[in-house]
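Here we show just some of the chains, and they stay where they sit in the whole.
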Amino acid sequence: MERRVQQFTLSDVAALVEGELQGNPDKVINALATLESAKDCQLSFLSNSRYIHQLATTKATAVLVKRDFAVDAPCDCIIVDDPYLAYAKLSCCFDWREPLTAGVAPSATVDKTAYIHPSAIVSDGVRIGKNTHVAAGAYLGPNCVVANDCLIGENTRLEASVTLYSNVQLGERNIIHAGAVIGADGFGFAPSKQGWQKICQLGGVRIGDDVEVGAGTTIDRGALDHTVIGNGVKLDNLIQIAHNVQIGEETAIAGCTAVAGSTRIGRRCTIAGQSGITGHLSLADNTHVTAMTLVSKSISSPGQTVSSGTGQEAHRQWKRNVVRFRQLDEMAKRIQALEHKLEQFSTEG
Amino acid sequence: MERRVQQFTLSDVAALVEGELQGNPDKVINALATLESAKDCQLSFLSNSRYIHQLATTKATAVLVKRDFAVDAPCDCIIVDDPYLAYAKLSCCFDWREPLTAGVAPSATVDKTAYIHPSAIVSDGVRIGKNTHVAAGAYLGPNCVVANDCLIGENTRLEASVTLYSNVQLGERNIIHAGAVIGADGFGFAPSKQGWQKICQLGGVRIGDDVEVGAGTTIDRGALDHTVIGNGVKLDNLIQIAHNVQIGEETAIAGCTAVAGSTRIGRRCTIAGQSGITGHLSLADNTHVTAMTLVSKSISSPGQTVSSGTGQEAHRQWKRNVVRFRQLDEMAKRIQALEHKLEQFSTEG
């Protein structure tokens, strides 16, 4: 069960993160670790001054730090402007994803009209439909299903058991995690006397470059136009993106959030987990939504942070307050009445 | 990457939707589009008078409209009572799902005791267990897994990688979207001194006709009796339906909603997204639940709309109000005290 070991000298590391080494350039590190758990031959980092007390006692061979904190380190330092970003970049040198041999596994089934670039990897049990194009360096993990008329861009990675319905186009360098479903029918039905009449969903899905889609996340196809996910968008696990949603570049959405149909989310927004955004809204760029917020109105000016809900309380106290919540309108009127009465007193008195 | 093109004359379209054509019966349309994006040879519709300003400038070849709006159209019209319903019906003429050849793919594995109707389609990588019956015209998409003792009704469609556990019966004309899991164990455990004792879930799942189940949605098997989904029920993506839930005919539930065990939901209810319905409740027919509502009490009279939660606010203001929420019970008492005091003043004064 041993995993591959990557090794770097501190001078390698300093070069990779464009940092300044204070220490022995020939020392070797073979893993990243937190300050607290780091051992010999491991590299750690201090990005949050809250953890500065852990710096003094770290057993790491070296640390990534800002210049001001280097003096506190008990070990070699690589000085950088942004230790967290430096750690992020280095993390990719230690990735567990191993290089694979290009080609189509014998147990995969690929329609004869599909194009698979010779450098692409199509794993066991993958099913590829008609006219689908798999570009250079793309990876399709085991048991993925890609229907007709899809495009998998260069170096895009589908982990295991991803489903793409027909007419889904992914840009370059995407990572789509296991179990994600892209292009299922939007939830569209017209009421009729005979019950719900299905509205066939005739649009597709268009996803930009450098997008990450979490495990089990679902992105529905558009009703007439496409559902559109911009470059650099990051979606966590178990998110529902309804038909005709548009998400702007570099927006990040945390797990278990639902975005209803035709809503447009701007660029560089952050939406915390378990949030819900109702349909046909427009959210300006740089909107921030806190956890478990219901967004039910458009937000037109950029840079706002919105919230809803109530904070956590001891259950017993909460029960009392919840009862009062139902009386709020009445309470407000009683306050008004009191103010009025007191006003009268003042006047009369 | 070209998709099939369907073509219809306006007289065809008028016949299909039982509408009255005002225009050239021989003109051809080959796609549906919104008023705003429609181009030549495309058909659009006006169902919401909010969009009437888009009608005047549409580039569509023809539009579906109510009689009153025909005069405003810059193009040929097909007059119908319900343009949205007419659009819905027509959408199915443009569906991207292509007719497939019946039969069992060589890479599928079918238990020898299972029955597959000759007109059914069993795609690559499908696994079918013992005594399962796949009826005429049914479609099992790539990599679906259907366990023992299941029934897939006529013309029911399982998209890719759907899982049916044993003893799940689906009616006719269902659409089950990719990644849905039907018949997993209900969440049942009895506390004991040795920890949680699993309660094996001995019931199955019974699903009616014309049901749609969204991508990634999970419907658990019953503990003793079955979990039951009525005819015409529509479930969006990533919904959790717990064991022994019963959902009445034509009820529609939006994405990311959870329904806890043994709850009975009536007919023609609509449950908006991200809602939660606790266990052992009974909801009357035609109940409507707004987005992100927690329903924790039964609703006995039909036709009610229920809500919970608070509305979206600027984060800073919300923080202040949330603090006050925790003081609500105390505030209510202070109001009462004020009323009492003022009453005394009035009497004394």
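The chains carry the letters A and B, assigned in the order they are written, with residues numbered from 1 in each.
Everything that follows uses one rule, which is that a contact is a pair of C-beta atoms (placed from the backbone, for glycine too) under 8 Å apart; a residue touches a chain by one contact, two chains touch by 3 or more.
As the structure is a computational prediction, the values presented were derived from the model and not from experiment.
Colleague: Beyond the 2 copies placed here, what is the full number of copies in the complex?
Modeller: Shown in place are 2; the entire complex has 3 copies.
The criterion applied here is as follows: only the chains that are shown with their structure count from here on.
Colleague: Where the CA atoms of subunit A average out and where those of subunit B average out, how many Å apart are those spots?
Modeller: Roughly 25 Å separates the two chain centres.
Colleague: Give the list of subunit A residues in touch with subunit B in this complex.
Modeller: Result: residues 107, 109, 125, 127, 131, 133, 143, 145, 147-149, 151, 161, 163, 165-167, 179, 181, 184-185, 187-192, 195-202, 216, 218, 220, 223-225, 238, 240, 242, 256, 258, 260, 274, 276, 278, 288, 290, 293-297, 304-311, 313, 317, 320-321, 323-325, 327-328, 331, 334-335, 338, 341-342, 345 of subunit A touch subunit B.
Colleague: Which residues, counting only subunit B, touch subunit A once they are in their complex?
Modeller: Going by the criterion above, the answer is residues 1-3, 31-34, 37, 82, 84-85, 87-89, 91-92, 94-96, 98, 105, 107, 123-125, 141-143, 159-161, 175, 177-179, 210, 212, 214-216, 232, 234, 236-238, 249-250, 252, 254-256, 272-274, 291-292, 309-316, 318-319, 322-323, 325-326, 328-329, 331-332, 335, 338-339, 342, 345-346, 349.
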